[in-house]
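All protein chains but one are shown at their positions in the complex.
All chains are identified by letter, namely A and B, in their written order; residue positions are counted from 1 within each chain.
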Amino acid sequence: MSHLEIDGYSHLSSPIHRWDPRVKIVSMLVLIFSIVLLKSLAVALLGLAISIGLLLISRLPFAYVSQGIKWPALFLLPFPLILPLTMDGDMALTLYGLSFSVEGLEQGLLMMTRGLAAVVLIYPIFGSSPFNTTIHAMRSLGLPETVTQIFLFAYRYLFLLREQFTSMTRSLSSKGFTKKTDLPTARVLGAALGMLFIRSYERSDRIYKAMVSRGYNGHLPDSERFKINGFDLVKALMVLVLAFGLQGLDHLAVV
Amino acid sequence: MNPAIEVIGLSYRYPDGTLALDGVEFSIERSTSVALLGPNGAGKSTLLLHLNGLLGAKGSVSILGKKVEEANLPWVRERVGLVFQDPEDQLFMPSLWEDVAFGPRNLGLSNREVEENTSWALKVVGLSEMAEKCPHNLSFGQKKRAALASVLSMKPEVLVLDEPTSNLDPRSKEEVISLICDLKKKGTTILTAIHDVNIVPRIADQVLLLDRRVVELGPAREVLVKRGLLKGLGLDLPTIPDLFCTLKDDGYEIGDIPFTTDEALAALAGLIEK
């Protein structure tokens, strides 16, 4: 849960922190897409190395990143474990009567490597600016205004609602409630969630009044003014060269 | 000159049928600070929402001579700053700066003016250092002041405050009180709904007693000693006048009822000399 603070290290200084958020988001997204579409395991491993390299440049603490990567790694693990057993292929190894497909293993590892590389890149992109700034950058990149507002307000109230819910569950525990795999647990959680949603709903009424009394009419005047300089473009060029380079290598490797 | 706030025959029923306001009538002159007192459920918050055109009902509300109606809403909202009780409702943007700039931006001010108003308002409430923070990470006292800043940045002529000191520790309470006093000195018209009667003599010239209708509107020092009236509404007298009213009832000779510590000391000294 501590990871609600993705931008906890956005105050650090690094070439990635100093990058214009819009140029950073666009270039890094191109890199992510380039990596998740690679077909050669060797090139994908290179992609992972590049991602880790960018992470190192961003100076974000490794401990904080590795904690977040744990879960996606777990989701990706079934692919290299199961695909060798289920995929057909020319190269097969038979051990104890089970046949393992080398192609299946390669395919599984490829998926895992691509996935991990993409996850690692989330940190330099979103951990290097205040999340607030990221949302404004996405708006100036064309995110519709309504969606931008929903991002901003949802993000603002996440923390408050999480605290409210935590104190609700604490008061449940103090009354002796423990979670079990049964219907009463579902009922208690269902009611607690009902309460959370009612409070959120009622709060949204009050927030709307507070907004309207300060002149809100459904629109949010654009506020952030980003400025792009030469360094921003040089960094973008470097990342784009990496992105297209990987695709080029991939073509050579697969053919 | 037209009064700052003029309310005539205002009645409001909640959607569930409960009568919240019943023929409320009063008027407040410009540059006056009025405390709005009343028990829970007396309709204080409901009344405040009407002043900004957030609720519409039977009767009329006029601000600085203009009627609050659909066509005038932007005009009214520019002039009446409403600070809600729960600062979490008021501070809806993810950074303090953006929140304080929200109003001025909606007024269509130029970028420079928005910046000037925002940094001015943050300075007034003493939160300039916190501008980039997420409201969630401020202390409760800071949130209360931030909520005030988010309205001050629109430079309203009429300030409407709903429980600005509730749940504050003594130091934060003092900070808010001195802020209100400063604004009062500058000539802002202020209407403050408040439970803490001890603060009232310090921030308000007049007191408006509300219990779904206006029970009393008069100078603070006259209304706050009407024990029967206040007790009838379940309200207390401020501690110092309460003590001296009791002494007076017991036959001690007391001239004007003191309200501040200094006045109380002088009155006590007088009593002891006798």
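Assume contacts are C-beta pairs under 8 Å (C-beta built on N, C-alpha and C of every residue); 3 or more make two chains touch, one makes a residue touch a chain.
By our rule, contacts and distances are computed from a predicted model.
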Omitted chain, identified by the protein name its UniProt record gives, among "Protein-export membrane protein SecF", "Glutamyl-tRNA(Gln) amidotransferase subunit E", "Cobalamin (Vitamin B12) biosynthesis CbiM protein" or "Methyltransferase": "Cobalamin (Vitamin B12) biosynthesis CbiM protein"
Displayed partners of the chain not shown (whole complex): A
Residue of A:Y64, A:F100, A:F126 or A:F226 in touch with the missing chain, whole complex considered: A:F126
Selected from A:S14, A:S140 or A:S204 as touching the chain missing from the view: A:S204
Residue, one of A:S10, A:T113 or A:T133, that touches the chain absent here: A:T113
Of A:A42, A:L93, A:L158 or A:V254, the one touching the omitted chain in the full complex: A:L158
Touch list for chain A against the chain that is not drawn: 1, 3-4, 6, 29, 32-33, 35-37, 68-69, 71-72, 75-76, 78-79, 82-83, 85-88, 101, 104, 107, 110-119, 122, 125-126, 131, 144, 146-147, 149-158, 161-162, 165, 179-181, 183, 185-187, 189-191, 193-198, 200-205, 207-209, 211-212, 216-218
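Everything that follows uses one rule, which is that only the chains that are shown with their structure count from here on.
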Gap in Å, rounded to a whole number, between the CA centres of chain B and chain A: 45
In the complex with chain B, residue positions of chain A that touch it: 130-132, 135, 152-153, 155-157, 159-160, 203, 206-207, 209-217, 221, 223, 225
Touching residues (chain side chain B, partner chain A) in the complex: 49, 52, 54, 74, 77-78, 80-82, 84, 86, 88-90, 92-95, 98, 101-103, 105-107, 111, 132, 134-136, 150-151, 154
